[in-house]
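Okay, structure first, notes after.
All protein chains but one are shown at their positions in the complex.
The first chain written gets the first letter, and so on, giving A and B; residue counts start at 1 in each chain.
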Amino acid sequence: MELHVLIVDDSPAMRNFIRRVLDLSGLEVGRCLEASNGEEALRVLEDNWVDAVLTDINMPEMDGEELLRQMSAHTVLRSIPVLVVSTDRTEARIQKMLTLGAKGYVTKPFAPETLRDELVHSLGGVDGNE
Amino acid sequence: MSKIRVLIVDDSAIVRKLLAEALSGHDDLEVVGTAPDPFVARDKILALKPDVLTLDIEMPRMDGLTFLKKLMHYQPMPVVVISSLGQAGCQTTLDALRLGAVEVLAKPGGPYSVGELRMDLAAKVRAAAAARLRRAPQPAPAKPEPPPPAPAHNSSAVIAIGASTGGTEAIQEVLTRLPGNCPGIVITQHIPPVFSLHFANRLNELCPMEVKEARDGDMLSAGRVLIAPGNFHMILRKSANGGFRVTVQDGPRVCYQRPSVDVMFSSVAESAGARAIGVILTGMGSDGARGMLKMKEAGARTIAQDEESCVVFGMPKEAIRMGAADQVTPLNRVPAAILSQLGKIAR
Partner (left out) sequence: METNEIQQALATAVEEVLETMCFLGVDGSGEGSAPPQAGDARESPGEGDEEILTSELRFEGHTSGIFRVSLPLSLAHAAGAGFLGLDEPAATDAQAAEVVCELANMFCGSVLGRLEHSTIFRLSHPELVPAEPGARLAPLDNIRWFDTGEGILTVSLSLQPEYAL
């Protein structure tokens, strides 16, 4: 099985970094889609069947918090696990994002294994190695 | 004619094998793949582009309903739900039908004979392949619209409704828009046993009238809806006091079906004659057309669902072709058509 993911971050460098971490993670990553803010992410999600969304919080146009809100209110998108990847490590922020429906939270900087483990965890323990 | 390409999604290797074997001997069907879970299923759906999916609705790792929602959003295709007969399985199956699945099959094993499975599964896959799809799942109705204030109805009249593929949703739409004091209604929907009970119970919660799975000898009265139990025919008879009661009985399949709409309609033609209204809704095949013709010949008023609003335009098409339908109408106008015809039945 292949994992199809959407990476949402306004920094192309960070999207690139995350994609590289996933490539090297040992997970079988299929399509790796990208969006630079929440609005773009919702457009991508409308047409593409992904298994997980990795999103930054602080982004122009629509931030990660609003993206989570909109996904949670959507009959289909609500069931796609969201992993927040943010520089913000304040407890208040983490709690807020988890309350809004995020399945996991990784703070930047992160070790590659941390991102991998949190992603697997947010997918309900599925790691693609049957 | 090209073959109907089927993908089997089931977490049990044994069930996958059983289903694949059951589909193997049919010239018009081809199993293009199997998947043990929704993740693999998604990859194979995108890669193999099957025409029909059989979906085990109770799987570990990702629940079938969630998968179904995504499927109907991203890659809508006809789905035959394979479900156990447990309480949870039946509820989930009804939810799946609401989300856009079009057929239901009880999980093989136990009482199922291999021969029955071969016939039923193939028929359901064919029906599903013929289904027209809704792109987005229908939002579950929070609360059905309150039915219109009920005029005094002719309580000695009978309404008979027959349906198959797509029928559970169509029946719900009709019943929730009829008033609670409507004349007695008998319904034959092609649905496996046990599911019929849960279907009746759910309708009972949603509708203003009493809805129950029929038992042999049940009286039919105004405000009551009787649904034929899976695997049994339901027959309407005059009771001694001038009212109606139903007989629920075994018997050979008619038009490959048990319960059969033809059997029910024919009995309504005999017992209620001109005091009946016959309604034939969405479904594969031709069951009900002959029975509806008998009803019409006995003086009943008959309504067929139109092609545009049908999931599968089979049974109504056959009824129309045979000249059995007085009126052809879209689903959302069926309740009004029933009420209008009721007013014309002499007291």
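Here, a residue touches a chain if its C-beta (ideal position, glycine included) is under 8 Å from a C-beta of that chain, and two chains touch if they have at least 3 such contacts.
Every value quoted in this text rests on a predicted model; they were computed, and no experiment measured them.
For the chain that does not appear, the touching partners among the shown chains are A. In the full complex, chain A makes contact with the omitted chain through residues 10-14, 16-17, 20, 58, 60, 86-93, 96, 107-111.
Throughout what follows, only the chains that are shown with their structure count from here on.
The distance from the centre of chain A to the centre of chain B, with each centre set as the mean of the Cα atoms, comes to 41 Å. Those residues of chain A that touch chain B in the complex are listed here as 1-4, 30, 47-49, 51, 75-76, 79-80, 124, 126, 128, 130. Only residues 36-37, 39-40, 42-43, 46, 61-62, 66, 69-70, 73-75, 137, 139 of chain B touch chain A when the two sit together in their complex.
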